[in-house]
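My questions all concern the structure below.
What you see is the complex with one protein chain gone and the rest in place.
Take a look at subunit A:
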Amino acid sequence: MFRRLSDRASGEVTFTFDGLPVRASAGDSVAAALLAAGVRACRTTPVSGAPRGPYCMMGVCFECLVRIDGMDNRQGCLVPVQEGMRVETQHGARALTTEPAQ
């Protein structure tokens, strides 16, 4: 659904989405990296379980919520992707897990 222009590929970063390795460009947001990898839906809603994907890409719609490195409810479009990052589909409401100590 999106492809990257050849003049814009910069340093390569590898992260995982639901356990599968995904290649991205340094400087991508998580949401942009997922779109570039052909991922359309990255969460299901807490109300009906319907699939949703990035919609606004500017931090206002909260449709791109994903779990990143074990923490739920991260806005994929505002988080820069990093080497080795673990990104997962967020199913329904965020889980009440203990956050990793800062």
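To be clear about the criterion, contacts are C-beta pairs under 8 Å (C-beta built on N, C-alpha and C of every residue); 3 or more make two chains touch, one makes a residue touch a chain; residues count from 1.
Everything below uses one rule, namely that contacts and distances are computed from a predicted model.
Not every chain of the complex appears here, and the one that does not is recorded in UniProt as "FAD-dependent oxidoreductase", selected from "Thiosulfate reductase cytochrome b subunit", "FAD-dependent oxidoreductase", "Fenitrothion hydrolase" or "Gluconokinase".
Seen from subunit A, the chain kept out of the figure touches residues 1-5, 7-9, 25, 27-29, 32-33, 35-36, 40-41, 45, 47-48, 50-63, 65, 73, 77-78, 80, 99, 102.
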